[in-house]
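The complex appears here minus one protein chain, its other protein chains still in place.
Going in written order, the chains are labelled A and B, and every chain counts its residues from 1.
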Amino acid sequence: MTNGWIDIKNTDMMLIMGGNPAENHPCGFKWAIEAKRNRNAKMIVIDPRFTRTAAVSDLFLQIRTGTDIALLGAFINYTLQNNRVNHEYLVNYTNASFIIKEGFKLPEDGLYSGWDADKHTYDKSTWNYESGGLTKVDAPSHPEATAHGIAAAGAPPPSLPENVAYDPTLQHPRCVYQLLKQHYSRYTPETVEKITGIPKDQIIKAADMFTSIRKDGSTKQVATIIYAVGWTQHSSGTQTIRGAAMLQLLLGNVGRAGGGVNALRGHSNIQGATDMAGIFDILPGYLKVPVPKDVDFKTYLTRITPKPAKPGEWQSFNYWSNSPRFAVSLLKSFYGSAATKENDFAFHYLPKVDKNYSWAELWDRMYAGKVQGLFAFGMNGVAIGPNSQKNIDALKRADFLVVCEIYPDETSEFWRAPGITPEEMKKINTTVYRLPGAGFAEKDGTFVNSARWLQWKYAAVPPPGEAKLDQEILARIFLKIRDLYKKEGGKFPDPILNASWSYTNPYNPSLTEVAKEINGKALEDVTDPATQTTIKAGQQLPSFAFLRDDGSTTSGNWLYCGSWTEAGAMIQRRGTEDPSGLGIYQNWGWSWPVNRRVLYNRASCDTNGKPWDASRAQVWWNESAKKWVGNDVPDFKPDSAPSDHMGPFIMNPEGVGRIFVPLGMVADGPFPEHYEVFESPAQNILHPQQPNNPVAIRLKSAADKIGTTAEGYNIVCTTYRLTEMYHYWTKNNPMNVQLQPEPFVEIPAELADELKISGGEKVKVTSARSYYIAKAMVTRRIRPMMIEGKKTYQIGIPIHWGYRGIAEDEGRTAKTLANQLSPAVIDPNAFTPEFKGFLVKLEKA
Amino acid sequence: MSSTRREFLKISTVGGIATTVLGFDVTSAQAQARELKIARTTETRSTCPYCSVSCGVIIHTLGDKAKNVTAQVVHVEGDPDHPINRGTLCPKGAALYQDILNERRLLKPQVRRPGSDHWEDISWDQAIEEIAQKTKKARDDAFIERDANGFTVNRCENIGFTGGCTDTNEFNYLVVKTMRSLGVVHLENQARV
Partner (left out) sequence: MAGGTLQIKAISGHAGPVAGANTSRDYDVCKLVDTTTCIGCKACEVACVEWNGYPFRPTSFDNTYQTMPNTEWNYWNLIRFDEHENADGTFQWLMRKDQCMHCEDPGCLKACPADGAIVQYSNGIVDFQQEHCIGCQYCVTGCPFDIPKFNQETKKVFKCTLCSDRVNAGLEPACIKSCPTGCLHFGSKDDMLALAQARATQLREHTSHRNAGVYDPEGVGGTHVIYVLHDSSNPEKYGGLPKNPRVPILVQLWKGPLKWLGGLSMMFGVMGVAIHYLRFGPKEAEMKDADIQKEDRNRGN
């Protein structure tokens, strides 16, 4: 979330789409209800089914799953047509005025400029800003002379120009604003009705309601967009979220109390796991992962450290310019005294990555016999899928599997999954270790919530039986491996032998010691030049401003620097005061970065540094003190006066919000374009010859089949969670099983009538990959839709059951997994599979 | 409701005799507000392990954490001080008591041997020894020091690590430190999906 849970209470208007917070985040959703109760805020809910969030909304639209970009495009189009923008914000805080290179082509045919049909990749060199600073509207421009924009062979890798050409009148035909207008002019209510299935008057009604906060040119009101994995779990997931961000930039809602683009993450600590780089493509604190061409540390640092790219008259803080300080401090934390200036701080210890090692690819390689061992710590990969049967088959080909869990799960028991015969079981040679881990009540440590709050929790009881704390299990395994390398030697043992492991009890590291290591400390005295504060050698660092690139500081994650300082554990604070009344709670826990609660909050003020709405003032420019002050920690260079025209989006080298994303930083194109989900009942009326996202990743194994309507897969299916259940966990909790006792499939009443299915009857849902059996829930909460003139049905499956659980073990279920149905088609940016939309057949079981 | 008429008569007769007529002992009727089950508990502040709201919860245990006491969890309730949930919980968080005390919990290390159709108990030491041996062998078998272009890559492609959604920051940090040091690149987490 750019903002936070409590901050939702400050909003005037909510668009909830791609998420179902009433069911999946009920206690956070209270703040949406508070906004309704205390501010008469309006709530628009858009979902494939009428959810419990929809039940308390002011306007509900039923959308066909996976067509969110089309609808957001219609909203953007409406915003531009009716001038519902915050003009001052748009011109000064976004790249709307930036001029794009000649040769850039919009995807009227489904493809941006630079498409190489043979290699199936884009040359992105035209997806860039023009150089040249302030540009007059009558300057020469050649929007027609596109020539498909393929750059000359052998050109150096493109980079952003230092002095970006821009036209603050927004009139230049190649400025971002004009291109945006042109691009989304195709997204008319009539067209979008055919794609999404939402009647056009409803589209207009929703667009009008959402953008009504800028109806009379007022900049006082604010709207928020709230989403979850209904957006991310698609082959164009990242672009959907981009669409939301663009809409919010147009309206001037990012950075403001009650505004923002708010991702509701689905689990207690996946925000923390992302920050900490539990995924292959980043290092802690979102540092880029090294690639083979980073032949030395300097090359790596040069690649990951951006240079400012902005109109010459403007300023850019370009915070990532500090990347070297973050990277060196990380390596000092990992490898201690073994990381020296002389050996490039042991940069060569880090593995270099040159291909996609993401979730679905991991299972694909195991399926191909290339991954021999898998550790699964609290991660039920078989149930999570997608294409669960493939994951089961993949594990059959592994040599060993180590599962750490608190309950018996599908992954650890893959070798006796339903359908495996005794004969086949004998041939499964995988050794499986199942280690009893600790439950949440038995562990201390930190979780990070969606609002980026780090909160420490305390252990109440010891783990039961022989169960152990997770960190003890991991430490014992690692130290045993280290012993083996010490004794026997082996391939490149250096990083294993030299990993810093100076915990008081190395076999069971205290998490307070680890938390302090993550914050980082000074190895020598370090002084902050701005404040002249000195931190003595050995002391905890108060913030990342003290990090150095000379090896004199450590920090396991620069974003968390400040979380455990000499003043104590900021993450353990329990201050309940909120003097501003905005729900900031500055002294409760600690929020990254530097305890800032709303990101980009400089944008909550106009260009003069005055809040757009004084009643919701977060930060402001104090002219007499010559600095930014406020109720929140300013997300800005503290002493940069408004007259400097420094951009509020300090993590971008441009300093401004990106309506146009240059150079393929988003792989599918600078603007979101509607592509069909990979298994779709429709052809894509915008460009039938290019129905799908051309750069989405589609796995090619024998198990990765794609179904079509021609083969009879003509019902749209989506998956989701229920409020009574949590993933594949609460199926072990009698209380939750009582609330939702059995798996079911939600089926529109009209479809049930056609197939003569009544509620409670068993049905079989079949995709190109596998099948699922559960009872039918016949409902009017999902309606038939008209898609491209054809009556189309959607059904929905809650994901919570498998082959181990209370109901499963009692024989009350068919022991099938919802994700046996879902396909491994992957978004090209976030590498998240398309769980949320695929085609099925439906019949009585 | 399938009380039979015979039962009814039995009950009403007994009831008729047992009640009223001779008046009523007020003290006996007053009693009975059940004792507050959290009146004598120790409170531990924790965070709900489910969604990303991170609601504060209070775990109530019997036993004061003295050395000779094994604490017993008796109740879980929302933390009213927590600024986000303010004491509220959803149907999952409100049922955490039955997650902590659950007869389905795994209590011993187990192993399933190749070709086997059952779990066997295994000691922690044995399990860790075997896991370390297998990990080292797999790594040494296929470790890539240089790629086809001659660039140093120092990676191990044939071992994967998948982390869960309830792993703490501190645990995740130890995972990244150890797995990257082993050269593991198939490092993934619930955060991806």
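Heads up, the rule we're going with is that a contact is a pair of C-beta atoms (placed from the backbone, for glycine too) under 8 Å apart; a residue touches a chain by one contact, two chains touch by 3 or more.
Model, not experiment: these values are computed from the prediction.
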Given A:50, A:286, A:458 or A:771, the one touching the chain that is not displayed: A:50
Of A:337, A:576, A:708 or A:738, the residue in touch with the unshown chain: A:738
Touch criterion as defined above, residue of A:406, A:541, A:682 or A:777 at the omitted chain: A:777
Hidden partner chain, residues of chain B it touches: 1-3, 5, 7-8, 11-21, 23-24, 26, 28-37, 39, 75-78, 80, 85, 87-91, 93-95, 97-98
For chain A, the residues touching the chain missing from this view: 22-23, 26-27, 29-30, 33-34, 36-37, 40, 50, 52-56, 58, 60, 723-724, 734-735, 738-739, 741-742, 744, 749, 752, 758-760, 775-781
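By definition in this document, only the chains that are shown with their structure count from here on.
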Gap in Å, rounded to a whole number, between the CA centres of chain B and chain A: 26
Touching residues on chain B, where the partner in the complex is chain A: 44-56, 59, 61, 71-73, 76, 78, 81-86, 88-93, 95-96, 98-100, 102, 104-117, 119, 122, 124, 127-136, 138-143, 145, 147, 149, 151-178, 180-193
